[in-house]
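Of the protein chains in this complex, all but one are displayed in their positions.
Now for chain A:
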Amino acid sequence: MDISIDDILAELDRDTTIVERSDPSSQVPLTSDGNTTMVNSSFDPGQIPLRKAGLQDDITPEKDYTRLMTLWRNERCSPELLPFPTLLMNRMLRRVQEQMEKIENISMGFYEDGAAGPSQQPNESAFGSNKDKLPLLCMEAELERVKFVIRSYLRCRMHKIDKYMLYLKQLEYAGNNAASLKELLSEQELVYHSRHFASLLKLFNSSVLRHMPPELQAVNDTEGSISMVDEPEWGRFVFLHVKMPSERALKEDPLLERNEFGKPCYIVTIQELNEDVELTVGGIYVMRYEVIRDLLRDGKVELI
């Protein structure tokens, strides 16, 4: 007779991990606390379920980088402008700054060694600096990689801000809209948006619009035969990958259901066709963006 003792073993496993994990967190209680409060208040919807699970070590440079990569991919593939991850970006930029200073310091150290070295034993010091250069090279290359991702991410957002300038302006005026402009854009992007809008408007006005009759001078006319405000293309097809939810979410997520093969899946409805589609966990689909928008906001799927 087989007695399944998996849950008992899991219990034992968890005990040991708890002990292990509690050690570092008790050593540095201040920083870890600060981190968790930062996480909980941060607007990064994908990770909220994880954080509620109380993972102390949720903020690590590595995880932040993974998160940034996901955000970058999503931003590049989605038709709309996604909310700006203010806290994540602050952390990343701070780390880039620190890392730059660190590299600076280390290479300064090399110079001192080099200055001191050659006078005494040229051969040995040359050998030593060669050996130590590899970490420095790696650090520089890695820094470049991170900076590239951040730059590309921000450029992609700027492109979208240009494209949906009038639409964003309308969101600002509408006011009652849930996605207020402050959450959507960073401070610098807000400045960019308003200034660029102003200068473009000035150009239009001085070159063309002032020759028009007054009722045709608006640049955001939606009443005419064609709306002048370009909305994001909500119905665009995107490729998406359904992420594996964490163990906890697997049990507690109300959206998650089981299909006939016993695999977990999300059920979404395509309004136009009035059709239900099950998105199996781990699968890759081509789907209209408006259908999976909420799942994307909750970080349950990612675009590819």
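Assorted remarks:
What we mean here is this: a residue touches a chain if its C-beta (ideal position, glycine included) is under 8 Å from a C-beta of that chain, and two chains touch if they have at least 3 such contacts; residues count from 1.
Simple rule for what comes next: contacts and distances are computed from a predicted model.
One chain of the complex is hidden; its UniProt record names it "DNA replication complex GINS protein PSF3", one of "DNA replication complex GINS protein PSF3", "2-oxoisovalerate dehydrogenase subunit alpha", "Probable quinone oxidoreductase isoform X1" or "Ribosomal RNA-processing protein 40".
Set against the missing chain, the residues A:Met69, A:Leu93, A:Met228 or A:Met244 yield one that touches it, A:Met228. Although one chain is not displayed, chain A still touches it through residues 225-230.
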